[in-house]
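For this depiction, one protein chain was excluded, whereas all remaining protein chains were kept in their positions.
Letters are used for the chains, namely A and B, taken in the order the chains are written, and counting of residues starts over at 1 for each.
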Amino acid sequence: MRAWSAARLRRASALDGLAVVAVALVVLVVFLDEPHVLPRTSETLNLWPAMLPLYAAYSLLRMLGAYALSLGFALGAGYWASASPTGRRLILPALDVLQAVPILGFFPAAIFFFIRLFHGSPLGVEAAAVFLIFTSQAWNMAFSVYESLTTIPEDLRTAAQVSRLSGVVRWRRLLLPACVPRLVYNSMLSWAGGWYFLIASEIIAVGRKSWVLPGLGSYIGESITLGRHGLAAAGLASLVAVIVLLDLLVWSPLEWWSGRFRYETSAAGEMTAPPLVRALLRRAPLVRGGLARGGRRVGELVGRVAAALSHALSHQWIRPLLALGAAGGLAALVYGAVQTVDVLLRPPPPEAAQIPVALLLSFLRLLLAYAISLAWTIPLACWVSRSARRAGRLMPVVQVLASVPATAFFPVLVALVLWLRLDLNVSAVALVLTGMQWYLLFNLVAAAQAIPEDVRELARATGASGFFYLRRFFLPAALPSLITGSLTAWGGGWNALVLSESVTAAGRTWSVKGIGTLLDEATYVKGDLQMITLVIVSMVAAVLLLNRAVWRPLYAWASVRYRFDA
Amino acid sequence: MKPALLPHATVGRLLGLIDAMAETPGPDDLYRLAERLRLPLDALHPLVQAARLLGWARVERGDYDLTEEGRQVAEAGVAQRKTLFRKQVRGLPLVASILRALAAEASVSRETVLEGLRPQVAPPEAERQVNTAVDWGRWAELFDYDADDACFLRVGEAGRE
Partner (left out) sequence: MPEPLVSLVGVGKRYEGAEVLHEVSFDVLPGETLALVGPSGCGKSTLLRIIAGLIPASSGEVRSEGYLLTGLNPATALVFQSFALLPWLKAAENVALPLEARGVPAVERLRKAERLLDVMGLRGHARAYPRELSGGMRQRVGVARALCQDPRVLLLDEPFSALDVLTAQTLRDQVVDLLRDPAVSTRTAVLVTHSVEEAVYMADRVVAMRSNPGRVADVVTIDAPRPRRWGAPELVPFVDRLYALMT
C-alpha cells in the first residue's frame, strides 16, 4: 500500500487544494443544521432563498442514499435472478409488478413502515422519503443488472471458468465490469426519474396528515402551493443548477469511463475525447490518485460483499436462515395480500364505479401522448443516426433537459392552458408527455448510435434520404429499442398520470377525469386506503396486461427479425 | 505517397508478409503472392508499402524482391527482428517526433501528436496514423501508450496504478 509520502504531497497542485476546501465546505454546511419536520398546517418551510444551497444538499443526500440502496438491491436481486432458476422465477415477475406501481402507490407503505414505526420522528420521515425515491430507481436498475449478467458472452464465461475465477476476483474482474455500461446508463435515467418525483417524495401526504422535509422538491412544491412564483422559480433554478453540475462532474466522466467496459472491438482511436473534467483532473494529480484509489477500494469492497453473499448463499447452513427469511417475507406478503383482498372484498366505495371509465380516459390520453412523442422523437433520432458524431453532441443537452423535472413546471403549463382557454385535457396530455418522451428518445438515440458504420455508408452511397431512409434503414434498426423504449415510456406515463391529471396551482386544484385524479384524491384528499388499493390494483393490472399482450410479443418478434448480426 | 505518412499495416501482418516473401527466393510477381496468400491486392498494398518504407523489400513494376536486410529479418528470431525493426522505425518522421517529445516530457498527450499532424492530414487519417504509430512503437519497444489517459509514455514508466 502506497503511503502518503512527501513526494506525493509536493505533486499536489492548487486545484487539489481547491477541491479539498470545497468538499470541506459542503460537509460543514450540511451538518451545521439539524433537519426538522413540520406538519403542513402550521407555518411551513422556511422559504428564504438563502436556504436553497442547504436544501439542495439535503435533496442530494437523500438521492444519494436512495441510490446506494438501489444499487445494492439491484446487484443482489439481479445477480440472484441471473444465477438461479428459482431466483429468476421469483424476482422477474416481482420486479414487473413493482415497476408498474406508481410512486404514489408506495405512500401507504412508506407511511406505515417508516413514519408510524418510527413514531413520526425525523429519522422515520427521512427514511420514508429515501424509500420513495428508492422505488423510482431500484427496479429498473435490477433489470439492467440481470440483463448485463445474462448477456456476458459465453466464451468469456468459459475463459473465466477455466482460469478458475471465483469469489471476489470473479466479481471484480467479470461480473461487476459487465454490469457497468448498463448500470451507468440506467443510473442516469434513474436519477432523472428521481428528480422528476422529488417534489412528491419530499412532501409526503395521506389525507389530512402530511410531512414536509426540507429540500429542493418541497421548496418548489410549497412555493407553488402558496402562489409564490418568484421563489418557485428560484427553487427550480437551483434544481437545474444541481442537475447541470452533476452532469458535468459525475455523469459525463462516468459515461466516458463506462465505454471501457463495452464488448465492441473497435479501434483505440475511436474513443471520444475525454471530457473537460478529465483534463482538469490531469492537473490535480492528488485528487485523481485519490479518486482512482477510492474507486478501486469501493470496487474491491462491493466485490467482497457481493462475493461473501453469493458464497454464503451456497453454504449449507445458510439454507435454514434463508428459509426463515423467506418465510418471514412470505408471511408479510401473505398479510399484505390478505389485507388487499380484504379491502377488495369490502363493499367498494361509490367512487370505485368510476374506475373503469377513468382508466379508459387515462389510457386514451397516454395513447395520444405516445403518438405525439413518436412524432417528434423518431425524426430526431433518425436525423441523429446519419452521423456518428451528431449523437455525441446532442446527448449531453438531451440528458440535462430530460433530468430537469417537468413536474415543477406543471402549474405553469396549467396556467398557460387556462389562459389560452384550452381544455384541461391539453395540459394533462402535455404533462404526461414529459414523463414519456425522454425514455423513447434515449432508446431511439442509443439505437441510432448502434447502427453499424457500413450500413450508414451504404445509405450514403445509395443516396437514401428522407422517408426512404427512415423506412428502410432507420426503423428496422431501431425497432427493438423502440419497443423497449415504448415499454419504459408507458411505464413512465402511467406514473406521470398521477401528477398530470390533477395539478395544484395558486391554491386551486385543476383536474381532469382519469385514474390519476382518482388516485390523487384518494391519497391526498381523502386518505381512503381502500380506494387507494383499488385504484392501484387496477392500474397495475392495466400495465401488466399491456406489457404481456402488446410489448413483450412485439419485442420478441422485432428482436428476431431485425438484428444486425455480424 | 508522402514519405511522412505511415502505411496502415500492423506489425504482425507485416512480418507475416516478409515470411511469405522469403519462401520464394529472388524476384517474383506481387500478383502471385497475393493469390498465394489469398489476400486481395488492396489488403496487400499497405503491407508492401510498409516493407518498402523499412527497406526490407524492393518493389518494381509489379515485382517484389527482399533486400538483404529483409532476408535477415525473415531468418531472425523475435529479438533480432525487434532490433532490426527498431532501427528502421525510429527514423520515421512521426515516430521520431514522438520520441523527441518524450525526451523532453515524461508523457505526451495524444492530442499533441494529433495536432502536430493537423497541417498535413485530415482528422480521421491522423487518428489512423497515430494508431499505427502506437502499434509500431509498442512492438519496437520504443515507447508505450496509455489508452486511459490517451498519452504516450516512455518505456517502463507506464501504468503505475
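Everything below uses one rule, namely that a contact is a pair of C-beta atoms (placed from the backbone, for glycine too) under 8 Å apart; a residue touches a chain by one contact, two chains touch by 3 or more.
As the structure is a computational prediction, the values presented were derived from the model and not from experiment.
J.: Which residue among A:Met51, A:Leu90, A:Leu165 or A:Val537 touches the omitted chain?
T.: Missing-chain contact among the listed residues: A:Leu165.
J.: Can you say which of B:Gly12, B:Pro25 or B:Gly62 touches the chain missing from this structure?
T.: Per the contact definition at the top, the residue touching the missing chain is B:Gly12.
J.: Considering the whole complex, which of B:Leu39, B:Val59 or B:Val121 touches the chain not shown?
T.: Only one listed residue reaches the unshown chain, and that is B:Leu39.
J.: Can you list, in ascending order, the chain A residues touching the missing chain?
T.: Against the missing chain, chain A presents residues 153, 155-156, 158-166, 169-170, 173-174, 177, 180, 260-268.
J.: Can you name the residues of chain B that touch the chain not displayed here?
T.: Here the touching residues of chain B are 10, 12-13, 15-17, 19-20, 37-39, 47, 78, 82, 131, 134-135, 137-142, 144-147, 155, 158-159.
In the analysis below, only the chains that are shown with their structure count from here on.
J.: Between chain A and chain B, what's the gap in Å when you average each chain's C-alpha atoms?
T.: That pair's centroid distance is 48 Å.
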